[in-house]
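What you see is the complex with one protein chain gone and the rest in place.
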Amino acid sequence: MTQFSTPWVERNKPNLSAIEKLMVGVAMSVAGLAAPILRRFPAAIFFGAVAGGVVGIYLVALLSEAFLGEYHLLRDILAVTGVSLFAAHIPLFAIWWERKVAARIQSRMGPMRVGGWHGWAQSMADGIKLIAKEDLVPAAADAALFRLAPYVTLIPVVIAFLTLPFGAHWIFRNMDVGLLVIVAMLGVEVVGVIMAGWGSNSKWTVYGAMREACQMVSYEIPMGISLLLPVLTIGSLNLVQIGDAQAGGWHTWLAFQSPFMFVAAVAYYITSLASCKRAPFDLPESESELVAGFLTEYSGIRWSLFFFAEYVAMYIVAALAVVLFFGGWSSPISPEWIPDWMGRFLFADNAAARAAQGLILGGPIWMVVKSFFLVFVQMWVRWTLPRIRIDQVLYSCIQVLLPLMLVLLIGQTLWVLWVPEDSLLAMVTRIALSSFTGLAGLGACWIIFKARLKKRALVGVLAVEQLPGA
Amino acid sequence: MADTVLESAPDLLMDIDRVEQGDVETEELLINMGPQHPATHGVLRLVLRADGEMVIEAVPHIGYLHRCAEKIGENLQPYQYIPYTDRMDYLAGMNNNQAYSIAVERIAGMEVPERAQYLRVIFAELNRIASHLVAFGTYGLDIGAFTAFLYSFREREMVLDLCEAACGARLTYSYITIGGVHDDVPDGWFDRCLEFLDYFDPKIDEYNQLLSFNQIFVKRTAKVGVVSAEDAIAFGLTGPCLRGSGVKWDLRKSTPYDGYEKFDFDIPIGRPGGTDEIPHSVVVGDSWCRYYVRLEEMKQSVNLIRQAIRNCPEGATLAKKNKTVKLPDDEVYVEIENPRGQLGFYIRGDGSSIPARVKARGPSFCNLSIVRHISNNCLIADVAAIVGSLDVVMGEVDR
Amino acid sequence: MAPEEICGILKSEFGEAVEDACLDCGRPYALVSADSWPKIARFLRDDARLGFNLLCCITSLDMLAENKLAAIYDVCRIPFEGKADLLEFVHEFAVRIEVDRDSPSIPSVAEIWPAADWHEREAFDMMGIVFDGHPDLRRILCPDDWVGYPLLKDYEFPVEYQGIPGTTEHELLSPRH
Partner (left out) sequence: MSWIENRFEEGVMVTSLDWAINWGRSSSVWPMTFGLACCAIEMMAVGASRFDFDRFGAGAFRAAPRQADLMIVAGTVTYKMASRLKRLYNQMAEPKYVMAMGACTVGGGPYFKHGYHVVKGVDLVVPVDVYVPGCPPRPEALIEGLIRLQDKIKHQTRAKKSMNTFREAAIA
């Protein structure tokens, strides 16, 4: 009979008391019930949880505003939870999105397998892998700096969220120096990069850090000056005030107020690319020159923290552009354009009307959508343009952008002084610039539409279909 | 070279002057770039002596892919050696087959049927397109434009489909063989090829829009790594690297082989900025010229394939189905125009069917030797631009 | 220009130094003595009639039966700056130098043609020919601590290098006793 014995050793059956048996039984049955559902519908559960969380925060915020107006502590806890959850989900979404955008630009598909529909769970799989990966500190590295650097990079960009408004009332701390806090926090982020580069004790990382330092001193000045333009126009550093001033529809957005503002908006966008190390200014981690720049020695979770910081910073600079130049949380529709029959419902004082206002006139959803559109443009630029050389970055920032920004600043000052807001010149400028941008946007949409129709002719039959017999 | 760099990076050079006057004490840094580095196209190793971002000297070290091709060549019969030539310049297998086959045909005195010559031209030019596409794509990658690489590979797959239809392999063809080509092309292949050419021709203009005339790209590559015509010849540069320096030299014109004299085509050379559509900041012999010559050559290749398909006669494609070839006691040295330059094969026979010596002159080997000369006093980013513009294939450098 | 003419010019200029010539070979060449090679090389490059400005290749050759090593220099002329019609100036030639196998030494021409630099290093690496006066004569393809010159006919393959066995064939790794 011995030859029929199992070739493995039977696991020992544990000796359990009655109450332990009961507990194990309950736990096993809960797990047994939950596990198949968890495994079968991960997408539904994940998106359900995210959607539930968003709805929950929205409801609790509404309720707390209505009933708990006095209890700031509770409101703060809720707001911090919401903000950090939002900040945590930006990279999760944006990394997957970037891979899909890049893939479509390059006539590929991008992630398709992980999680089912279009590889939606790709960033989560990456995250789990990176957490479980070895956290390697090189022997020659300065261990303290090396370990600290990711946090010095990540924490400031998350702090920047505290004064970043999502709506007129959707802000954690409505400070009068809100803009300064955000700019300062974006500046601190650089210190982490330099710490990482120096602490890794590798030549490539030092190069990456030095490039970041050079880049920072060159782009921060034009960036700061470009931020001054909306500030001096509105007369406040308070982001909520700046945002509220643009709530009168598409043509009242600050970027369209004067030619100087329009150029400053574009210039700010360029410097913001340099600020969050995006192509064509991705010199600190330029892959074809410096292997992976300041990130060369990082692995696992610390590396992913840098990526978290980068994507959150991308969102922040885009959101700042939206607040300062592109109407903040207000929609392109002016409240004046709402017809009476609709206004009667829309401007009523109840929860449903307020939700509708948020959708039509402006609210956090508009803010997030607009910011993500600018993030999308950042990705678009990254996958189109080659990388600039370091001396060209310094040249363009200091010798081109800086004088330009000074001219713009003086021009805008004079404009504010001499051109009243309701004068004919101001009106014509406003209408010209806003309709120009609108037409450009419509034109882009038209090109995209035609391109979709003519896919075979543009990309070519051979790229769309296989050759007969191939 | 110093004055050309002076124009491309004036600010930094001024800084260095200041440093040399003793304002700041700096130290030189030795950086090991490669053998595993994204910009070194395989296993090239560059040791950079750098002062901050400035590279004072870049010394190439090669041999990390030395696969003993010459030793194998003198141990195998010529027919057996054809697959090894594929693996030398693995981006242009057809051209390598052609070079070795012509060398063996010359020494053994074999004639190639006319149809086989036309097919050789078609496939050599198709492979030239495929090879230049990789050069274009990876150069974009070196400069930081990722998408050009994907576009070039998208079109390259179609070339590979055509080659695969003829010989069944994607990369290592062994299609062109001693005495002709291995097999005739399948029915309807010419139509497919013409369909591809009609599709591909306008794509080259698209590449120009995407990359060649992009301002950032021009800024990165113009006046970087300038090679004068004299230097280019002295260092033995051939192919697009030589033509980029403004020398009108092409073996397909000067010493035609396989019936190239029957075709009508131009030799694109590097032109100074301001003429035609060339950007103003370009000077003859810089990285941009070397890059752009390749794009123009692709147009010429399209033109050549069209002519070859139009005039291709019917007939045999292989001289004789003999699998051994006796090599007389003689020696021969044959060079043909590869996508990267002149690929030469020296074969010495000793009366048996195994050659006594096979020597390959890799064009990339000579092209690479100029790196040390032209990458003095440039930036680290320029080293990637220079090496990329030379378009070396390490399989052929190390053989 | 035909190989006979080139060879005639060389013979009239250098006389005894041109030891032999093979003009009806698959590739015509002149056999010159190693000592006078730098002079001849400079003449080949600088002479207005010849003007061989491109050194295509240096082929090293192991003639085990004659106990000699040879180096074959392929030179050719590239016209540039549109001096004349493309085909008129095309000519190519080969120069061959034979040295003793036991102490192979040839003067370097890296000064004359910079292209010779790497070619000579390769010939040194593969065949062990020493090029006197070369600025940096090191191994180029094989590692610095490589033993032997691989392209010699009597080269023995390495059994192992830095602990990596040279073959995976069982009989060779653990020979039967």
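Here the chain labels run A, B and C in written order, and each chain numbers its own residues starting at 1.
In this text, contacts are C-beta pairs under 8 Å (C-beta built on N, C-alpha and C of every residue); 3 or more make two chains touch, one makes a residue touch a chain.
Fair warning: this is a prediction, and the values are worked out from it, not measured in the lab.
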For this session: For the chain that is not shown, enumerate the shown chains it touches in the whole assembly.
Result: A, B, C
Seminar exercise, completed: Where A:A168, A:M210 or A:L295 are the choices, the one touching the absent chain is A:L295
Seminar exercise, completed: Across B:R154, B:H182 or B:K203, the one contacting the chain not displayed is B:R154
Exercise. Considering the whole complex, which of A:S107, A:Q399 or A:S423 touches the chain not shown?
Worked result: A:S107
For this session: By the contact definition given up top, give the residues of subunit A that touch the hidden chain.
Result: 7-9, 11-12, 31, 35, 39, 99, 103, 106-115, 119, 121-122, 124-129, 131-136, 287, 291-292, 295-300, 303, 463
Seminar exercise, completed: subunit C residues touching the chain left out here are 141-143, 150, 155, 157-158, 161-162, 164-168
For this session: Pick out the residues on subunit B that sit against the missing chain.
Result: 35-38, 42-43, 63-68, 71-72, 75-76, 83-84, 86-87, 90-91, 134, 149-151, 153-154, 156-157, 170-172, 394-395
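The criterion applied here is as follows: only the chains that are shown with their structure count from here on.
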Exercise. For subunit A and subunit C, what is the smallest step count along a path of chains that touch one another?
Worked result: 2
Seminar exercise, completed: Between subunit A and subunit C, the Cα-mean centres are separated in Å by 62
Exercise. So, what's the distance in Å between the C-alpha centres of subunit C and subunit B?
Worked result: 24
Exercise. Distance from the CA centroid of subunit A to that of subunit B, rounded to the nearest Å?
Worked result: 43
Seminar exercise, completed: The positions of subunit A in contact with two or more other chains are none
Problem set entry | Footprint of subunit A on subunit B - complex, ascending | 9, 11-12, 29, 31, 37-39, 52-53, 140-147, 150-151, 154, 158, 161, 165, 188, 192, 195-196, 199, 203, 210-211, 214, 216-217, 219-220, 379-384
Exercise. Taking the complex as given, what residues does subunit A use to touch subunit B?
Worked result: 102, 105-108, 203-204, 207, 210-211, 279-280, 282, 286-291, 383-392, 394-395, 460-463, 467, 469-470
Exercise. Touching subunit B in the complex: which residues of subunit C?
Worked result: 25-27, 53-57, 59-62, 72, 74, 78-82, 86-87, 90, 94, 113-115, 117-119, 122, 126, 139-143, 150-151
